[in-house]
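Just one protein chain is left out here, and the rest sit where they should.
Right, subunit A next:
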Amino acid sequence: MSHPQEPDRHRMIHPDLAVSDDEAPRSPDGHRLEHGAGTSRPLRPRSHEPQPRGARVHGHRPIDQNEAAARFIAAPEHEQMHDERLWDLRQKRDRQMRAIPEWEELREIASRIKQHTLSHLDTYLEQFEAAAKANGVHVHWAEDGAAHNRIVHAILRDHGARRLIKSKSMLTEECGFRHYMAASGIEVIETDLGERIQQLDDEDPSHIVVPAVHKLRADVADVFARKLGTDPDNDDVHYLAERQREATRPLILEADAGLTGGNFAVAETGSIVVCTNEGNADLSGNVPKLQIHSVGIEKIIPQVADLGIFVRLLSRSALGSPMTQYTSHFRGPRPGTEMHVVLVDNGRAARLGMEEFWTSLKCIRCGACMNTCPVYRRSGGLSYGATYSGPIGLILDPTFDKRKYSTLPFSSTLNGSCSNVCPVKINIHEQIFAWRKVLAEARELPLVKRAMMSAAGKVLSHPALYRTAIRTADSALKVLPRFVVYNPLNTWTQGREMPPVPKSTFHDWYAANHPAPAEDPTSPEAKP
(Lines give C-alpha, C1' and ligand atoms only; values in the text may rest on other atoms or scores of the structure.)
Protein backbone atom coordinates (compact mmCIF):
# COMPACT_ATOMS: atom_id res chain seq x y z
CA MET A 1 0.00 0.00 0.00
CA SER A 2 2.58 2.56 1.05
CA HIS A 3 5.54 3.09 -1.21
CA PRO A 4 8.96 3.02 0.45
CA GLN A 5 9.80 6.41 -1.00
CA GLU A 6 6.72 7.92 0.63
CA PRO A 7 7.42 11.45 1.86
CA ASP A 8 8.39 11.70 5.51
CA ARG A 9 5.62 14.05 6.48
CA HIS A 10 2.98 11.37 5.83
CA ARG A 11 4.58 9.32 8.53
CA MET A 12 5.20 12.25 10.81
CA ILE A 13 1.67 13.62 10.88
CA HIS A 14 0.15 10.42 12.18
CA PRO A 15 -1.54 11.51 15.42
CA ASP A 16 0.05 8.74 17.44
CA LEU A 17 3.47 9.91 16.43
CA ALA A 18 2.85 13.46 17.47
CA VAL A 19 4.63 14.45 20.64
CA SER A 20 3.18 17.38 22.55
CA ASP A 21 5.40 19.76 20.57
CA ASP A 22 3.63 18.71 17.40
CA GLU A 23 0.61 20.79 18.32
CA ALA A 24 2.34 23.65 16.57
CA PRO A 25 0.60 25.21 13.55
CA ARG A 26 0.97 23.73 10.12
CA SER A 27 1.03 25.33 6.73
CA PRO A 28 -1.83 24.40 4.38
CA ASP A 29 0.26 21.65 2.78
CA GLY A 30 0.72 19.92 6.12
CA HIS A 31 4.31 20.99 6.86
CA ARG A 32 5.03 22.28 10.30
CA LEU A 33 5.89 25.95 10.49
CA GLU A 34 9.54 26.43 11.30
CA HIS A 35 9.55 30.09 12.28
CA GLY A 36 9.27 31.46 15.79
CA ALA A 37 5.51 31.70 15.79
CA GLY A 38 5.27 28.06 14.87
CA THR A 39 7.00 26.94 18.04
CA SER A 40 5.02 29.02 20.51
CA ARG A 41 2.42 26.97 22.31
CA PRO A 42 -0.78 27.94 24.00
CA LEU A 43 -0.68 27.89 27.79
CA ARG A 44 -1.64 24.42 28.77
CA PRO A 45 -4.23 24.05 31.49
CA ARG A 46 -2.81 22.35 34.55
CA SER A 47 -3.22 18.60 34.59
CA HIS A 48 -6.11 17.31 36.60
CA GLU A 49 -5.81 13.74 35.51
CA PRO A 50 -6.61 11.96 38.75
CA GLN A 51 -3.84 9.79 40.10
CA PRO A 52 -4.57 6.13 39.40
CA ARG A 53 -4.52 4.11 42.61
CA GLY A 54 -3.02 0.68 43.19
CA ALA A 55 -4.30 -2.88 43.16
CA ARG A 56 -7.54 -3.69 44.95
CA VAL A 57 -6.58 -5.95 47.81
CA HIS A 58 -9.14 -8.41 49.18
CA GLY A 59 -7.53 -10.34 52.03
CA HIS A 60 -5.57 -13.30 50.69
CA ARG A 61 -7.33 -13.41 47.34
CA PRO A 62 -4.94 -13.32 44.37
CA ILE A 63 -3.97 -9.80 43.30
CA ASP A 64 -5.30 -8.75 39.88
CA GLN A 65 -2.23 -6.88 38.70
CA ASN A 66 -3.55 -6.58 35.16
CA GLU A 67 -6.67 -4.79 36.36
CA ALA A 68 -4.65 -2.20 38.29
CA ALA A 69 -2.16 -1.84 35.44
CA ALA A 70 -5.03 -1.22 33.01
CA ARG A 71 -6.20 1.67 35.20
CA PHE A 72 -2.65 3.05 35.31
CA ILE A 73 -2.40 2.88 31.51
CA ALA A 74 -5.79 4.55 31.25
CA ALA A 75 -4.16 7.58 32.92
CA PRO A 76 -1.81 8.44 30.03
CA GLU A 77 -0.08 11.42 31.64
CA HIS A 78 0.88 9.33 34.63
CA GLU A 79 1.85 6.28 32.62
CA GLN A 80 3.97 8.22 30.15
CA MET A 81 5.77 10.22 32.84
CA HIS A 82 6.42 7.05 34.84
CA ASP A 83 7.71 5.10 31.87
CA GLU A 84 9.96 7.91 30.68
CA ARG A 85 11.27 8.81 34.12
CA LEU A 86 12.31 5.24 34.89
CA TRP A 87 13.63 4.63 31.41
CA ASP A 88 15.79 7.72 31.94
CA LEU A 89 17.19 6.11 35.11
CA ARG A 90 17.96 2.98 33.12
CA GLN A 91 19.83 5.04 30.51
CA LYS A 92 21.80 6.88 33.18
CA ARG A 93 22.66 3.52 34.70
CA ASP A 94 23.91 2.36 31.29
CA ARG A 95 26.15 5.42 30.97
CA GLN A 96 27.66 4.78 34.40
CA MET A 97 28.17 1.13 33.52
CA ARG A 98 29.95 1.99 30.29
CA ALA A 99 32.33 4.29 32.19
CA ILE A 100 33.56 1.38 34.31
CA PRO A 101 35.62 -1.16 32.36
CA GLU A 102 35.48 -3.71 35.18
CA TRP A 103 31.68 -3.47 35.59
CA GLU A 104 30.90 -7.10 34.86
CA GLU A 105 33.75 -8.18 37.13
CA LEU A 106 32.32 -6.04 39.94
CA ARG A 107 28.93 -7.72 39.52
CA GLU A 108 30.54 -11.13 39.66
CA ILE A 109 32.53 -10.30 42.81
CA ALA A 110 29.46 -8.75 44.48
CA SER A 111 27.45 -11.85 43.68
CA ARG A 112 30.13 -14.13 45.11
CA ILE A 113 30.49 -12.12 48.31
CA LYS A 114 26.75 -12.30 48.83
CA GLN A 115 26.57 -16.03 48.08
CA HIS A 116 29.47 -16.69 50.42
CA THR A 117 27.93 -14.63 53.21
CA LEU A 118 24.51 -16.22 52.79
CA SER A 119 26.11 -19.67 52.92
CA HIS A 120 27.75 -18.77 56.24
CA LEU A 121 25.03 -16.50 57.54
CA ASP A 122 24.97 -17.89 61.08
CA THR A 123 28.69 -17.27 61.55
CA TYR A 124 28.58 -13.72 60.23
CA LEU A 125 25.46 -12.82 62.20
CA GLU A 126 27.12 -13.95 65.42
CA GLN A 127 30.26 -12.04 64.49
CA PHE A 128 28.17 -8.96 63.83
CA GLU A 129 26.32 -9.29 67.11
CA ALA A 130 29.54 -9.63 69.11
CA ALA A 131 31.18 -6.67 67.38
CA ALA A 132 28.09 -4.48 67.78
CA LYS A 133 27.76 -5.32 71.46
CA ALA A 134 31.44 -4.50 71.95
CA ASN A 135 30.64 -1.10 70.45
CA GLY A 136 27.96 -0.56 73.08
CA VAL A 137 25.04 -1.34 70.76
CA HIS A 138 21.94 -3.23 71.95
CA VAL A 139 21.24 -6.06 69.52
CA HIS A 140 17.75 -7.59 69.18
CA TRP A 141 16.53 -10.53 67.11
CA ALA A 142 13.10 -10.52 65.52
CA GLU A 143 11.67 -13.71 64.07
CA ASP A 144 9.01 -11.94 62.03
CA GLY A 145 7.43 -8.57 61.32
CA ALA A 146 5.19 -8.68 64.36
CA ALA A 147 8.17 -9.38 66.62
CA HIS A 148 10.07 -6.50 65.02
CA ASN A 149 7.20 -4.10 65.66
CA ARG A 150 6.82 -5.24 69.26
CA ILE A 151 10.54 -4.88 69.92
CA VAL A 152 10.76 -1.38 68.47
CA HIS A 153 7.57 -0.35 70.26
CA ALA A 154 8.96 -1.63 73.57
CA ILE A 155 12.22 0.28 73.13
CA LEU A 156 10.27 3.47 72.39
CA ARG A 157 7.95 2.92 75.34
CA ASP A 158 10.86 2.31 77.70
CA HIS A 159 12.22 5.71 76.74
CA GLY A 160 8.87 7.44 76.92
CA ALA A 161 9.23 8.44 73.28
CA ARG A 162 6.27 10.21 71.71
CA ARG A 163 7.66 10.98 68.29
CA LEU A 164 9.80 8.79 66.02
CA ILE A 165 11.53 10.10 62.94
CA LYS A 166 12.20 7.44 60.39
CA SER A 167 14.28 7.15 57.27
CA LYS A 168 13.15 5.06 54.34
CA SER A 169 13.18 1.33 54.92
CA MET A 170 11.60 -1.42 52.83
CA LEU A 171 11.99 -3.79 55.77
CA THR A 172 9.67 -1.70 57.93
CA GLU A 173 7.18 -1.66 55.02
CA GLU A 174 7.43 -5.44 54.94
CA CYS A 175 6.66 -5.51 58.69
CA GLY A 176 3.69 -3.13 58.35
CA PHE A 177 5.44 -0.96 60.92
CA ARG A 178 3.72 2.35 60.16
CA HIS A 179 0.24 0.80 60.37
CA TYR A 180 1.17 -0.97 63.60
CA MET A 181 2.45 2.24 65.17
CA ALA A 182 -0.66 4.19 64.18
CA ALA A 183 -2.47 2.53 67.09
CA SER A 184 0.38 3.06 69.56
CA GLY A 185 0.00 6.76 70.25
CA ILE A 186 3.56 7.34 69.06
CA GLU A 187 3.79 9.62 66.04
CA VAL A 188 5.93 8.39 63.12
CA ILE A 189 7.40 10.93 60.71
CA GLU A 190 9.01 9.80 57.47
CA THR A 191 12.11 11.87 56.67
CA ASP A 192 12.71 10.76 53.07
CA LEU A 193 10.84 13.26 50.91
CA GLY A 194 9.25 10.68 48.63
CA GLU A 195 8.32 8.46 51.54
CA ARG A 196 6.90 11.49 53.39
CA ILE A 197 4.69 12.24 50.39
CA GLN A 198 3.48 8.64 50.44
CA GLN A 199 2.87 8.78 54.18
CA LEU A 200 0.86 11.99 53.88
CA ASP A 201 -1.16 10.40 51.07
CA ASP A 202 -1.63 7.19 53.09
CA GLU A 203 -0.19 5.15 50.25
CA ASP A 204 2.57 2.52 50.22
CA PRO A 205 5.83 3.26 48.40
CA SER A 206 5.52 2.28 44.73
CA HIS A 207 9.26 1.81 44.17
CA ILE A 208 12.13 0.62 46.37
CA VAL A 209 14.27 3.72 45.79
CA VAL A 210 11.92 6.42 44.50
CA PRO A 211 8.73 5.74 46.44
CA ALA A 212 6.54 8.46 44.91
CA VAL A 213 7.76 8.10 41.33
CA HIS A 214 4.23 7.30 40.13
CA LYS A 215 2.95 10.74 41.19
CA LEU A 216 2.88 13.84 39.03
CA ARG A 217 3.79 17.21 40.54
CA ALA A 218 0.11 18.07 40.54
CA ASP A 219 -0.63 14.99 42.65
CA VAL A 220 1.98 16.08 45.19
CA ALA A 221 0.52 19.59 45.19
CA ASP A 222 -2.89 18.05 45.95
CA VAL A 223 -1.52 15.99 48.84
CA PHE A 224 0.41 18.90 50.33
CA ALA A 225 -2.58 21.21 49.95
CA ARG A 226 -4.71 18.74 51.90
CA LYS A 227 -2.17 17.85 54.56
CA LEU A 228 0.19 20.81 54.81
CA GLY A 229 -2.05 23.65 53.67
CA THR A 230 -0.05 24.63 50.60
CA ASP A 231 -1.51 26.43 47.58
CA PRO A 232 -3.28 23.68 45.56
CA ASP A 233 -2.59 25.52 42.29
CA ASN A 234 1.13 25.83 42.84
CA ASP A 235 3.01 22.72 41.77
CA ASP A 236 6.42 24.32 41.55
CA VAL A 237 8.84 21.73 42.92
CA HIS A 238 10.96 24.23 44.86
CA TYR A 239 7.88 25.70 46.51
CA LEU A 240 6.53 22.27 47.44
CA ALA A 241 9.87 20.97 48.73
CA GLU A 242 10.47 24.08 50.79
CA ARG A 243 7.02 24.07 52.36
CA GLN A 244 7.38 20.40 53.25
CA ARG A 245 10.79 21.11 54.76
CA GLU A 246 9.42 23.98 56.83
CA ALA A 247 6.58 21.78 58.05
CA THR A 248 8.67 18.73 58.87
CA ARG A 249 12.02 20.09 60.06
CA PRO A 250 10.72 21.24 63.49
CA LEU A 251 9.19 17.79 64.01
CA ILE A 252 12.57 16.23 63.23
CA LEU A 253 14.48 18.50 65.57
CA GLU A 254 12.15 17.73 68.46
CA ALA A 255 11.84 13.98 67.89
CA ASP A 256 12.52 11.58 70.74
CA ALA A 257 13.82 8.72 68.65
CA GLY A 258 15.07 7.93 65.17
CA LEU A 259 14.83 4.76 63.08
CA THR A 260 16.62 3.77 59.90
CA GLY A 261 16.87 0.68 57.77
CA GLY A 262 20.26 -0.49 56.66
CA ASN A 263 21.84 -1.08 53.28
CA PHE A 264 24.66 -3.12 54.80
CA ALA A 265 25.52 -4.57 58.19
CA VAL A 266 29.27 -5.14 58.46
CA ALA A 267 30.12 -8.25 60.50
CA GLU A 268 33.73 -7.24 61.05
CA THR A 269 32.91 -3.89 62.68
CA GLY A 270 29.34 -4.35 63.88
CA SER A 271 28.37 -1.20 62.01
CA ILE A 272 25.27 -0.35 60.02
CA VAL A 273 25.77 1.42 56.70
CA VAL A 274 22.96 3.52 55.26
CA CYS A 275 23.08 5.15 51.83
CA THR A 276 20.81 8.12 51.13
CA ASN A 277 20.72 11.17 48.91
CA GLU A 278 18.89 13.45 51.32
CA GLY A 279 20.93 12.88 54.46
CA ASN A 280 17.75 11.86 56.18
CA ALA A 281 19.25 8.73 57.72
CA ASP A 282 21.76 11.04 59.40
CA LEU A 283 18.94 13.11 60.83
CA SER A 284 17.21 9.98 62.11
CA GLY A 285 20.42 8.51 63.48
CA ASN A 286 22.11 11.62 64.83
CA VAL A 287 19.48 14.06 66.04
CA PRO A 288 17.46 12.20 68.70
CA LYS A 289 19.03 10.59 71.74
CA LEU A 290 17.66 7.17 70.83
CA GLN A 291 18.57 5.56 67.51
CA ILE A 292 17.23 2.27 66.18
CA HIS A 293 18.33 0.46 63.04
CA SER A 294 16.09 -2.28 61.61
CA VAL A 295 18.00 -4.59 59.31
CA GLY A 296 17.13 -7.80 57.47
CA ILE A 297 19.54 -10.61 58.28
CA GLU A 298 20.54 -10.93 54.62
CA LYS A 299 22.10 -7.46 54.64
CA ILE A 300 25.24 -8.77 56.36
CA ILE A 301 28.55 -8.44 54.53
CA PRO A 302 31.79 -9.79 56.01
CA GLN A 303 34.05 -6.75 56.07
CA VAL A 304 34.35 -3.02 55.45
CA ALA A 305 36.53 -3.64 52.41
CA ASP A 306 33.57 -5.35 50.69
CA LEU A 307 31.78 -2.02 50.69
CA GLY A 308 34.25 -0.91 48.04
CA ILE A 309 32.46 -3.28 45.68
CA PHE A 310 28.86 -2.70 46.75
CA VAL A 311 28.96 1.07 47.06
CA ARG A 312 30.35 1.32 43.54
CA LEU A 313 27.47 -0.75 42.22
CA LEU A 314 24.54 0.46 44.33
CA SER A 315 23.86 4.02 43.24
CA ARG A 316 25.06 3.47 39.69
CA SER A 317 22.51 0.69 39.33
CA ALA A 318 19.76 2.50 41.19
CA LEU A 319 19.83 6.07 39.90
CA GLY A 320 22.71 6.17 37.47
CA SER A 321 24.75 8.37 39.79
CA PRO A 322 28.30 7.43 40.79
CA MET A 323 27.36 7.32 44.43
CA THR A 324 24.78 8.39 46.95
CA GLN A 325 25.24 11.84 48.51
CA TYR A 326 25.57 10.22 51.93
CA THR A 327 27.07 6.89 52.90
CA SER A 328 26.73 6.86 56.67
CA HIS A 329 28.36 4.36 58.99
CA PHE A 330 26.60 3.95 62.35
CA ARG A 331 29.00 2.16 64.62
CA GLY A 332 27.95 2.94 68.16
CA PRO A 333 26.01 5.34 70.37
CA ARG A 334 27.20 8.91 70.80
CA PRO A 335 27.93 9.91 74.41
CA GLY A 336 24.70 10.07 76.35
CA THR A 337 22.62 8.26 73.70
CA GLU A 338 21.49 4.71 72.98
CA MET A 339 21.83 2.72 69.79
CA HIS A 340 19.76 -0.40 69.03
CA VAL A 341 19.95 -2.80 66.10
CA VAL A 342 17.03 -5.10 65.35
CA LEU A 343 18.00 -8.03 63.14
CA VAL A 344 14.90 -9.30 61.36
CA ASP A 345 14.28 -12.68 59.78
CA ASN A 346 10.66 -12.41 58.59
CA GLY A 347 10.86 -15.37 56.21
CA ARG A 348 14.48 -14.98 55.19
CA ALA A 349 15.77 -18.13 56.86
CA ALA A 350 13.01 -20.11 55.17
CA ARG A 351 13.87 -18.52 51.84
CA LEU A 352 17.49 -19.49 52.34
CA GLY A 353 16.34 -23.10 52.30
CA MET A 354 14.56 -22.81 48.93
CA GLU A 355 16.87 -24.35 46.38
CA GLU A 356 15.64 -22.40 43.36
CA PHE A 357 15.01 -19.10 45.12
CA TRP A 358 17.58 -18.57 47.87
CA THR A 359 19.80 -16.34 45.72
CA SER A 360 17.03 -13.73 45.75
CA LEU A 361 18.49 -12.93 49.20
CA LYS A 362 21.50 -11.39 47.44
CA CYS A 363 19.30 -8.39 46.57
CA ILE A 364 20.72 -5.02 47.68
CA ARG A 365 17.44 -3.18 46.94
CA CYS A 366 18.74 -0.91 44.18
CA GLY A 367 15.59 -1.04 42.06
CA ALA A 368 17.47 -1.40 38.76
CA CYS A 369 15.25 -4.34 37.81
CA MET A 370 12.19 -2.17 38.28
CA ASN A 371 13.60 0.67 36.21
CA THR A 372 14.36 -1.60 33.28
CA CYS A 373 11.19 -3.68 33.50
CA PRO A 374 8.85 -2.79 30.61
CA VAL A 375 5.87 -4.19 32.51
CA TYR A 376 6.65 -2.31 35.73
CA ARG A 377 7.20 0.98 33.90
CA ARG A 378 3.75 0.73 32.38
CA SER A 379 1.94 -0.61 35.43
CA GLY A 380 3.15 1.47 38.36
CA GLY A 381 4.49 -0.21 41.48
CA LEU A 382 1.20 -0.08 43.36
CA SER A 383 -0.45 -2.36 40.79
CA TYR A 384 1.35 -5.31 42.37
CA GLY A 385 -0.50 -4.90 45.66
CA ALA A 386 2.60 -5.99 47.55
CA THR A 387 5.54 -4.53 49.48
CA TYR A 388 7.94 -5.40 46.68
CA SER A 389 6.92 -4.67 43.13
CA GLY A 390 8.55 -5.17 39.76
CA PRO A 391 10.77 -8.14 38.91
CA ILE A 392 12.30 -8.56 42.39
CA GLY A 393 8.79 -8.37 43.84
CA LEU A 394 7.58 -11.18 41.57
CA ILE A 395 10.10 -13.54 43.16
CA LEU A 396 10.00 -12.26 46.76
CA ASP A 397 6.28 -11.72 47.27
CA PRO A 398 5.15 -15.36 46.81
CA THR A 399 7.48 -16.33 49.67
CA PHE A 400 5.30 -14.21 51.95
CA ASP A 401 1.90 -15.41 50.70
CA LYS A 402 1.77 -17.99 47.92
CA ARG A 403 -1.94 -17.58 47.23
CA LYS A 404 -2.25 -13.79 47.39
CA TYR A 405 0.77 -13.28 45.17
CA SER A 406 0.22 -16.35 42.95
CA THR A 407 -0.59 -14.17 39.95
CA LEU A 408 2.46 -11.91 40.16
CA PRO A 409 5.04 -14.20 38.51
CA PHE A 410 2.80 -14.06 35.42
CA SER A 411 3.07 -10.27 35.23
CA SER A 412 6.23 -10.63 33.20
CA THR A 413 7.17 -11.33 29.61
CA LEU A 414 10.28 -13.22 30.80
CA ASN A 415 12.35 -10.84 28.67
CA GLY A 416 15.35 -11.13 30.99
CA SER A 417 16.46 -7.50 31.12
CA CYS A 418 16.11 -7.53 34.92
CA SER A 419 18.72 -10.26 35.36
CA ASN A 420 21.16 -8.36 33.16
CA VAL A 421 20.95 -5.11 35.13
CA CYS A 422 21.05 -6.78 38.55
CA PRO A 423 24.28 -5.67 40.25
CA VAL A 424 24.48 -8.91 42.26
CA LYS A 425 23.52 -11.13 39.31
CA ILE A 426 20.29 -12.59 40.64
CA ASN A 427 18.80 -14.72 37.84
CA ILE A 428 15.52 -12.88 38.35
CA HIS A 429 13.72 -13.90 35.17
CA GLU A 430 14.69 -17.53 35.63
CA GLN A 431 13.25 -17.42 39.14
CA ILE A 432 10.05 -15.89 37.76
CA PHE A 433 9.89 -18.81 35.33
CA ALA A 434 10.58 -21.28 38.16
CA TRP A 435 7.87 -19.75 40.36
CA ARG A 436 5.30 -20.40 37.63
CA LYS A 437 6.09 -24.11 37.81
CA VAL A 438 5.92 -24.11 41.61
CA LEU A 439 2.57 -22.30 41.53
CA ALA A 440 1.14 -24.61 38.85
CA GLU A 441 2.17 -27.64 40.88
CA ALA A 442 0.62 -26.10 43.98
CA ARG A 443 -2.63 -25.71 42.00
CA GLU A 444 -2.52 -21.93 42.36
CA LEU A 445 -3.25 -21.15 38.68
CA PRO A 446 -6.67 -19.80 37.72
CA LEU A 447 -8.88 -22.64 36.46
CA VAL A 448 -9.33 -21.16 33.00
CA LYS A 449 -5.59 -20.92 32.49
CA ARG A 450 -5.01 -24.46 33.64
CA ALA A 451 -7.86 -25.78 31.46
CA MET A 452 -6.47 -24.00 28.41
CA MET A 453 -3.01 -25.42 28.99
CA SER A 454 -4.37 -28.89 29.53
CA ALA A 455 -6.35 -28.69 26.27
CA ALA A 456 -3.36 -27.25 24.42
CA GLY A 457 -1.13 -30.04 25.76
CA LYS A 458 -3.55 -32.68 24.45
CA VAL A 459 -3.98 -31.21 20.98
CA LEU A 460 -0.31 -30.41 20.53
CA SER A 461 0.85 -33.88 21.45
CA HIS A 462 -1.40 -35.59 18.88
CA PRO A 463 -0.52 -34.64 15.29
CA ALA A 464 -3.80 -35.92 13.91
CA LEU A 465 -5.87 -33.96 16.39
CA TYR A 466 -3.74 -30.92 15.76
CA ARG A 467 -4.08 -31.18 11.98
CA THR A 468 -7.83 -31.65 12.15
CA ALA A 469 -8.07 -28.77 14.55
CA ILE A 470 -6.38 -26.26 12.30
CA ARG A 471 -7.74 -27.54 8.99
CA THR A 472 -11.46 -27.04 9.64
CA ALA A 473 -13.43 -24.37 7.84
CA ASP A 474 -12.42 -21.33 9.86
CA SER A 475 -9.16 -23.09 10.54
CA ALA A 476 -6.49 -21.32 12.47
CA LEU A 477 -8.41 -18.48 14.02
CA LYS A 478 -10.94 -20.79 15.62
CA VAL A 479 -8.84 -23.51 17.12
CA LEU A 480 -5.09 -23.04 16.95
CA PRO A 481 -5.24 -19.62 18.57
CA ARG A 482 -6.79 -21.22 21.63
CA PHE A 483 -3.22 -21.26 22.89
CA VAL A 484 -1.74 -18.59 20.68
CA VAL A 485 -4.01 -15.63 20.16
CA TYR A 486 -7.43 -16.79 21.24
CA ASN A 487 -8.73 -17.01 24.77
CA PRO A 488 -12.23 -17.05 26.23
CA LEU A 489 -12.11 -13.31 26.93
CA ASN A 490 -10.85 -12.52 23.44
CA THR A 491 -8.33 -10.06 24.86
CA TRP A 492 -6.11 -10.04 21.78
CA THR A 493 -8.30 -7.45 20.11
CA GLN A 494 -7.67 -5.10 23.02
CA GLY A 495 -5.35 -2.76 21.18
CA ARG A 496 -4.43 -5.14 18.37
CA GLU A 497 -5.88 -6.29 15.08
CA MET A 498 -6.17 -10.02 14.38
CA PRO A 499 -3.62 -11.52 12.02
CA PRO A 500 -4.93 -12.37 8.53
CA VAL A 501 -5.63 -16.05 7.89
CA PRO A 502 -3.56 -17.44 5.04
CA LYS A 503 -5.04 -19.68 2.35
CA SER A 504 -3.28 -22.77 3.61
CA THR A 505 -1.00 -23.86 6.41
CA PHE A 506 2.69 -24.47 5.83
CA HIS A 507 1.98 -28.13 6.42
CA ASP A 508 -0.59 -28.30 3.62
CA TRP A 509 1.64 -26.35 1.28
CA TYR A 510 4.47 -28.75 2.00
CA ALA A 511 2.22 -31.78 1.48
CA ALA A 512 1.03 -30.41 -1.85
CA ASN A 513 4.57 -29.72 -3.04
CA HIS A 514 6.50 -32.72 -1.77
CA PRO A 515 6.28 -36.50 -1.99
CA ALA A 516 4.22 -38.28 0.64
CA PRO A 517 5.99 -38.41 3.96
CA ALA A 518 5.23 -42.10 4.62
CA GLU A 519 8.79 -43.01 3.58
CA ASP A 520 10.21 -40.83 6.33
CA PRO A 521 11.40 -43.33 8.94
CA THR A 522 11.73 -40.69 11.66
CA SER A 523 8.03 -40.00 11.62
CA PRO A 524 6.45 -41.86 14.55
CA GLU A 525 2.82 -41.60 13.48
CA ALA A 526 3.31 -41.97 9.76
CA LYS A 527 2.56 -45.69 9.93
CA PRO A 528 -1.10 -46.56 9.34
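We adopt the following convention: contacts are C-beta pairs under 8 Å (C-beta built on N, C-alpha and C of every residue); 3 or more make two chains touch, one makes a residue touch a chain; residues count from 1.
Just so we're on the same page, contacts and distances are computed from a predicted model.
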{"item": "Name of the absent chain as recorded in UniProt (options \"Lactate utilization protein A\", \"Sulfite dehydrogenase\", \"Diguanylate cyclase\" or \"Heme exporter protein D\")", "value": "\"Lactate utilization protein A\""}
{"item": "Hidden partner chain, touching residue among A:Asn66, A:Gln115, A:Asn135 or A:Ser184", "value": "A:Asn66"}
{"item": "Absent-chain contact - pick from A:Gln115, A:Asn135, A:Asn277 or A:Thr505", "value": "A:Thr505"}
{"item": "From A:Val57, A:Val237, A:Leu253 or A:Met453, residue that would touch the chain that is not displayed", "value": "A:Met453"}
{"item": "From A:Leu89, A:Leu125, A:Leu343 or A:Leu439, residue that would touch the chain that is not displayed", "value": "A:Leu439"}
{"item": "Subunit A, residues in touch with the chain not shown (by the definition above)", "value": "1-2, 4, 6, 8, 10-11, 14, 16-17, 65-66, 69-70, 73, 79, 83, 87, 94, 97-98, 100-101, 103-104, 372, 374-375, 378-379, 409-417, 419-421, 433, 435-441, 445, 449-450, 453-454, 456-463, 466, 470, 475-476, 480-481, 483-487, 489, 491-492, 494-502, 504-507, 509-511, 514, 517, 520, 522-526"}
